[in-house]
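Omission of a single protein chain aside, the complex is shown with its protein chains in their original locations.
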Amino acid sequence: MAKTHISMKVNGTEFEGLVEPRALLVHFIRENLALTGTHIGCETTHCGACTIDIDGMSVKSCTMFAVQANGSEITTIEGMANADGTLSPLQEGFRMMHGLQCGYCTPGMIMRAHRLLKENPSPTEEEIRQGIAGNICRCTGYQNIVKAIQYAAAKLGGVEFKEAAE
Amino acid sequence: MNDLTPTREQREAALEGLGCKRKRVEDIRFTQGKGNYVDDVKLPGMLHGDFVRSPHAHARVKSIDSDEALKVPGVLAVITAETLKTVNLAWMPTLAGDVQMVLADGKVLFQNQEVAFVVATDRYAADDGVSKVQVEYEPLPPLVDPFKSMAPDAPVLREDLAGKDTGAHGPRKHHNHIFEWMVGDKELTDAAFKKADVTIKELISYHRTHPSPLETCQCVCSFDKVKGELTIWGTFQAPHVIRTVVSLIAKLPEQKIHVISPDIGGGFGNKVGAYPGYICAAVASIVTGKPVKWVEDRIENLTATSFARDYHMTAEIAATGDGKVTGLRVHVLADHGAFDACADPSKWPAGFFNIVTGSYDFPVAHLTVDGVYTNKAPGGVAYRCSFRVTEAAYCIERAMDILAQKLGMDPAELRLKNLIRREQFPYHSALGWEYDSGDYHTALRKMMEVTDYAALRKEQASRRAAFKRGETREIMGLGVSFFTEIVGAGPSKNCDILGIAMFDSCEIRLHPTGAGIARMGTKSQGQGHETTWAQIIASEIGIPADNIMVEEGNTDNAPYGLGTYGSRSTPVAGAAIAMAARKIKAKAQMIAAYKLEVHEDDLEWDIDGFRVKGLPEKFMSMKDICWAAYNSVPPGMEPGLEAVSYYDPPNMTYPFGAYLCVMDIDVDTGVHKIRHFYALDDCGTRINPMIIEGQVHGGLTEAFAIAMGQEIRYDEGGNVVTGSFMDFFMPTAVETPHWETDFTVTPSPHHPIGAKGVGESPNVGGVPAFSNAVNDAFSFLGSTHIQMPHDYWRNWQAAKNLGVFAA
Partner (left out) sequence: MIPGAFNYHRPASVTDAVKLLSTLGEDARPLAGGHSLVPMMKLRLATPSHLIDLQDVAGLKGIRREGDKVVIGAMTTQHELLASEEIRTTLPILQEAAAVIADPQVRYRGTIGGNVANGDPGNDMPALMMTLGAAYRLEGPNGAREIAASEFYQGAYFTALEPGEILTAVSIPAPAAGHGYAYEKLKRKVGDYATAGAAVVLTMAAGKVGACAIGLTNLHETPLLATDAANAVIGTSLDPATLEKAASAAQAIMSPASDARGPVEYRKHVGGIMVMRALQRAASRAS
């Protein structure tokens, strides 16, 4: 199968590649671009571990072909830390609130939370849970992930974060 | 002393030792996508392998035609059982004393069983190759119902066992029978039942499910032809065991095998044993001289790797009229699938199921377990089960509720009447365990007080009346669960994996500048060992946790260990860590005495160093002792400051807990809502409360999924009908309830730091709480026992069977 030339901006840098049309975007990111932070957890578009931010949307990169993303602008987990290398508010929130254990769902979860907070900078707990319903976690039971996102929302909003009483 | 001198509190806090909510070290890389998981491993010239799998549950393999597959660009080889037979690897031993086909040898025994392994230059070509392999099958009648497995005319599954009337665990009664395991006193138990005022008997089934970690099983095998060395990166919860097993079955010298478990995306028992994928990738690498990667899909993971549970338990309790239990009898029919690949310690074919007397003082008990083969995936022991403890806890907790119902007693009151009392510890159970410590009554009373249990029962009574009056279509249930776990496998006298005793280990080496590195034989898959193990060391030897690097998973560097599963890491490796630290502390004391020019006995330990008794200003910090260890040790002493400990635990540990689930069910749709879930856990000494809470949240979420619908189900043809995330229930943040956690602390008397382990408790205690809640909701309408899982449609079915919709 003849390969197609594609180019896209990923984490601020222009990348090019030659891919088969059937090459999944998640494989292009992980293999061609060697950005292995984006993970694969299923093949039926349920788990969300492969979630990236593309052209202002949260998308499961396992359900797009790389050719569909030609000309797009993508942010992956590798593009989230601050310019000086410190953790972004979401990354810090996940650490402070123990919102991860094995770390496998974390990149997809953070990328989704990133877009969620742009859609809705002060979400309620219910809105957060609905907002991350496309991301499965097996380790945390989601409770601390909700807190992590609340922490980040507060920090981004310049407000002090108060953990809700149990 | 001046303002600049840190206080004792400050020095303590600087260590971030035991009891501190230390933030995790692992998170720095995980939140940045810089973890190193198996599929991130890329080596030059690396090939990919993928499986051709059987669509049939039971069939003869007439022929495998690889011609078309080999024509696919990029496909290099198609390995079959015939290929593997040349190196005697067509079959491999299982952890349970059985053998298992690596690739189909003449027949297949479960749907999606591995038939051929296609090796190609990349995963796309490998998948193309798989689609082109032509296999001719002759279907055979499938055996799916374990209750029919020992019928006289049941299909023969294991032709390889023809004529073998003894298995690894004793005599076999039938060609589909694996073992019979008996524990306890039959005569005394029968006698207790004969004279009992009240007895109950119920078939309580724990359905088949699957641990489904978010990362599937995978490996990269790289054989260096020049050096004759095999390196394997893999999703291994027990990397050292894998190394030894590979050495034995592949006949490679063990020192030439390097096994590395990098970051693992969840294990939950799915990643303990060896799978055909590992063997085939290793063989392919040895044959081609190139690295070979195998990464399974989710459907492959759910349908072919180690399932969990599938126990059909007939429980009987004998009791006095006023609710004192006098005997327990349990028979289990254990469905092991096509091969007994259970990851149990070798002498325990039914794991530690004999913990089924639970938290109650049964004077006598008798247990029999019959294991059988069916045309389903092999395995059985997985999914936070502590070797069948999840099954045992579910059995006894359901049975106690059923007894309470028969007696007309409140389930919590019945438990209070029968819980083992604090004075009875260490407690010798009727089925052979010595429970180390517990204060059950305090825990249950605390649960009842905090949740205002009495008020909830009052509310339930009034809601039941309202339901009967037709004022509401919702029923309310209270699910009580009081569980005792048995973890920390285990003492060498009765615990081994393939002959290797189940100790664990820790090696600590301190550097001149007051920092150090520590390695253990365990392997975290999310439990946070890099963070918590350093906390133990920090408290023991006064070096800040941040200055201790913790490594696990590289078998060349880490001392031999049996890995992480069954909540054994804290009880066993945690102990080894403390013991190794204490060896270092003992040497440090001698160095300090020498440097301070006093006798060792004149020194006392003070948070982060040694102080001369009565002379508080004469103090030497551990930091300074580290430096001294490398330049001025006492004459005759070796320089350096390191120690290794291999810890053979004297006993298991017994965490316990009291859970309550408050649930409302809409009878018309069967939809359930968890109104409140309270979980009190006692895991002894709490190393990091933040991590404990996280473990409880995660385990409860798994329990919720299992109890309320997560099932690996087969139809009568042996086809898996719940083989992907479409139908295998994986709750999202929307379905998952809020968890309220609490604790008591009853240290383990035999553990160096009194810790018991907690990882699996929430799954053990959680499922009974949910299932008891559903059953409690319906019981006033006339039911005794409604089987799990409690899907919406099954709740509706239960309501229908109870006549709720009768005109």
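As written, the chains take the letters A and B, and residue 1 is the first residue of each chain.
Basically, a contact is a pair of C-beta atoms (placed from the backbone, for glycine too) under 8 Å apart; a residue touches a chain by one contact, two chains touch by 3 or more.
Quantities reported herein were computed from a predicted structural model and do not represent experimental measurements.
For the chain missing from the display, the contacting residue among B:P262, B:P731, B:P752 or B:P768 is B:P731, taking the whole complex into account.
Of the listed positions A:R30, A:K60 or A:H114, the one in contact with the omitted chain in the full complex is A:K60. Of the listed residues B:N36, B:S632 or B:T669, the one in contact with the hidden chain in the full complex is B:T669. In the complete complex, the residue from A:G79, A:G99 or A:G134 that touches the missing chain is A:G134. Within the complete assembly, residues 1, 4, 20-22, 24, 40, 43-46, 48, 51, 57-60, 62-65, 67-68, 112, 116, 130-134 of chain A touch the chain that is not shown. Taking the whole complex into account, chain B touches the unshown chain at residues 123-124, 127-128, 131, 297, 668-671, 709, 713, 721-722, 726-727, 729-732, 734-735, 791-793, 796-797, 805.
As a working rule, only the chains that are shown with their structure count from here on.
Computed centre separation for the pair chain A/chain B is 29 angstrom, with centres defined by C-alpha atoms. Interface of chain B with chain A (complex): residues 23-24, 26-35, 37, 39-40, 42, 123-124, 212-216, 263-266, 268, 297-299, 525-528, 690-691, 693-695, 697-702, 724-726, 730, 732-734, 736, 738-741.
On the chain A side of its complex with chain B, the touching residues are 20, 22-23, 27, 30-31, 34-44, 46-47, 49, 76-78, 80-81, 87, 90-91, 94-96, 98, 100-107, 110, 128-130, 132-146, 166.
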